[in-house]
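Complex shown without one protein chain; remaining protein chains in place.
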């Protein structure tokens, strides 16, 4: 089995002006850079121009598709909007299909309220499954997100979140590794 | 209590090219026109230009907002995309908030497969609730939608769907009537 | 329209030994007793003996059925077990059907963790709807429940929860009142 690093891009799931999720994404990408078993890159829904007069695979963005195709796993940062997922995140996710199959995903819920985006995570579960992704059973939750970062966009209580991210990444790396083995070695 | 007709617009929830949901919307709007207790109009997510570099109430479309504000209930036609809702439908729904409160909604699931969009309906339930809408407990399901309409976009088995729509509308009219009474007469 | 008090029983949704939800139920029942617009009583899933070799309406408990039949609304106290609802709560709920229709329900999530039972609430939503209940859009959440009560089972920070319960009850009373009007006065 290959020992090359896993490729696990981070999807920043909202284009909202003033989005706090951008700080969350920056933190996660920076922390992953300190690991030697994972490579990552940021995918920002704001910067991928897909049409809004259509939906689905017919408006696939070649670069997004290639990135997901190459990925062993994904991290999705999803702020909770009305207990559901951001529309433009779903609009993007729906443009691919086979690219996701038998890969791992870790979900990161972000909320201005007290419950850490737990509801957007529940709302994403059936979609993740239908895309062929395996959602790991440890989440990241950013509660009261507007209070978590300083003016420079750095986490105030960084050590707490590093510990949680480590636990999350360990599970995501395990699942991504196992599924990569499966895709490469186990006949379907 | 007022006896003026209820205003229940129909939201066509996908901009996809070749959308079968457009035929569903046309059927529903035409049938409602035969009732004297309900007025309707079609809201097409394809024709409402809202920005894609932001999300939420800051990109409210004044006409959509005014229409929902005036509504007593809504019908949402939602094709099932990867067991979830169309992204651009959610992007639109998220632009309003108080406009929805204490109004009724009936959900119409559309699917190319055998299960009539049941999964997009389940996926919408927590979002409807958080918006303040009351989802009625009778749905419309359009199964194998590509086989249901003739070349002119008319339902082949029209009588079956008229019966189902009548049952759906009776429940939606009941709930819309009751909630309108509540908004007008019962203190909060 | 009738001005008799609303009848809104409280269902304590777990028989677990050492259940903290019992304290939650006691608090809610005691607070409701201070209102003159609502009557309540406690329904404890532990004390209703229904068979376990069957399921559904054939094992209806006459007293539970009569209580729900008489109710204008319900409060369900649901601890979160593996992100779902307690099995015996569902086993009981499934024994009735018409008794629930067009009545209001308020959900109270209880969790030993940080997220106040938000996930059991999401998991209950489709069930509530199918039973014909209208779930209000304000919940009660008891987070880290093992730390909330003193040795006598009284809330330590009682004022906070009284404020939340008032908001919850106001919405539940509004919806119960409106739906009672509908059941009594609006033809179906």
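As written, the chains take the letters A, B and C, and residue 1 is the first residue of each chain.
The criterion applied here is as follows: contacts are C-beta pairs under 8 Å (C-beta built on N, C-alpha and C of every residue); 3 or more make two chains touch, one makes a residue touch a chain.
Keep in mind it's a predicted model, so treat the numbers as computed, not measured.
Participant: Who touches the missing chain here, A:5, A:51 or A:126?
Facilitator: A:126
Participant: Touch as defined at the start, partner being the missing chain; which of C:4, C:34 or C:58 qualifies?
Facilitator: Considering all chains, including the one not shown, the answer is C:58.
Participant: Quickly run down the residues of subunit A that touch the omitted chain.
Facilitator: Interface residues of subunit A facing the absent chain: 122, 125-126, 129-132, 134-135, 137, 170-171, 174-175, 177-179, 181-182, 186-188.
Participant: I need the residue numbers on subunit C that touch the omitted chain, in ascending order.
Facilitator: Contacting residues on subunit C, toward the hidden partner: 14-17, 46, 52-56, 58, 81-94, 97, 119, 122-124, 126-127, 129-131.
Participant: State which residues belonging to subunit B touch the missing partner chain.
Facilitator: On the subunit B side, contact with the omitted chain comes from 83, 114-116, 118-119, 122-123, 141, 143.
Everything below uses one rule, namely that only the chains that are shown with their structure count from here on.
Participant: Quick one: report the Å distance separating subunit A from subunit B, using the average Cα coordinate of each chain.
Facilitator: Here subunit A and subunit B have centroids separated by 30 Å.
Participant: Counting in whole Å, what is the centre-to-centre distance of subunit B and subunit C, each centre being its mean C-alpha position?
Facilitator: The mean C-alpha positions of subunit B and subunit C differ by 29 Å.
Participant: Mark out which residues of subunit C touch at least two other chains, giving numbers and ranges.
Facilitator: Within subunit C, residues 122 contact more than one other chain.
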